[in-house]
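What you see is the complex with one protein chain gone and the rest in place.
The block that comes next holds subunit A.
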Amino acid sequence: MVGNLKPGSKLYEWFNDRLGLDELVAFAQHKTVPVHKHSAWYYWGGISLFCFLVQLFTGVLLLIYYRPGPDAHESVRQITYDIHFGWLIRSVHNWSANGFLLSVFVHMFSVYFMKSYQKPREFGWWSGMALLMLGLLFGFSGYLLPMDDLAFFATKVGLEIPNSVPVVGPTIASLFRGGSEVGEQTVQRFFALHAVVLPLLYLPLLFVHLWLVQKHGMSLPPSEQEKPVAKLKTIPFFPNFLLKDLAMWLIAMNVIALMASLFPWQMGKAADPLAPAPPGIHPEWYFMSPFQLLKIMGNLMPGALGEGVGMGVFTLGLALWCLIPLYDTKSAGGKRARNATYFGLLALGLYIGTTIWGYVGL
């Protein structure tokens, strides 16, 4: 087994001649990972990667029984109640989706506050932002697929957002819906988006993102950069950091499995366009903040104005957030660096604050 694959053994040489294992080993041995008091944040990208892999895997399994179109709700009901362990696969897919977005958010904010977006890592930041947007679209498009009442109304409400964009908005919303109402056509489209288009966009981008991380190595937070080089501690990537990473994956897997079996994902009644919306309707937690922001704006400025201003503020904030590597360029802690940190704190505070506010106001 593994014992026979030691360098120098016949088997190892057989593979080495063909695959160049020596280079891999040399590479792995030279790669190091810094150790400091903020090291814990280095794991979150890996955890989100793990959740994404779980999504790919369970997604393919769900694909085996899921039928988009008019049968959507019935097929998810069958998966949940008729197929052996279907509830588990579906539940893992849902919990891991939440774990994915949660770890992506933690990853993003830790990158932000450690200022890891600075030269030469700008494209790492931008590819990460694009991955986050795609991740949110994954969440939005996947939410409709069971076609129960909550999903139906959440999608209706969600599609009102592009709808409120002047001129092109209604066209875009109709294209997503495949008509003027959310229905079979919408499920079919969202399914194509969720299971084909988004993965095709996501995977290459993910490889770019990972390659950039690999190319530039782990970034050091400013507090560490100031220290003399002799004082910086590192551990080898292989096997030390990799083992720690895998331990995190194991923990993540256990947490997902625990949540999925203790709190299996529920399913509502089949969507009925004529039935009134169920009370307390609200989006998933990761969309709660913009949802609440729009609600607040709508209360302050009634009518289309509130929605427009809300959307405007949100878009502006997002644009500033993406452009931060261009604004905060110096690694030393100057005024701009401090402003960037304040902006980050403001964004984090707003995001968490409006989310809590949204849940309290339900």
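The criterion applied here is as follows: contacts are C-beta pairs under 8 Å (C-beta built on N, C-alpha and C of every residue); 3 or more make two chains touch, one makes a residue touch a chain; residues count from 1.
Operating definition for what follows: contacts and distances are computed from a predicted model.
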Completion exercise
Given "Cytochrome b6-f complex iron-sulfur subunit", "Glucose-1-phosphate adenylyltransferase", "Tryptophan synthase alpha chain" or "Galactofuranose ABC transporter, permease protein YjfF", the protein name in the UniProt record of the chain not shown would be "Cytochrome b6-f complex iron-sulfur subunit"
Completion exercise
Only one of A:34, A:59 or A:86 touches the unshown chain, namely A:86
Completion exercise
On subunit A, the omitted chain is touched by residues 61, 64, 82-86, 88-89
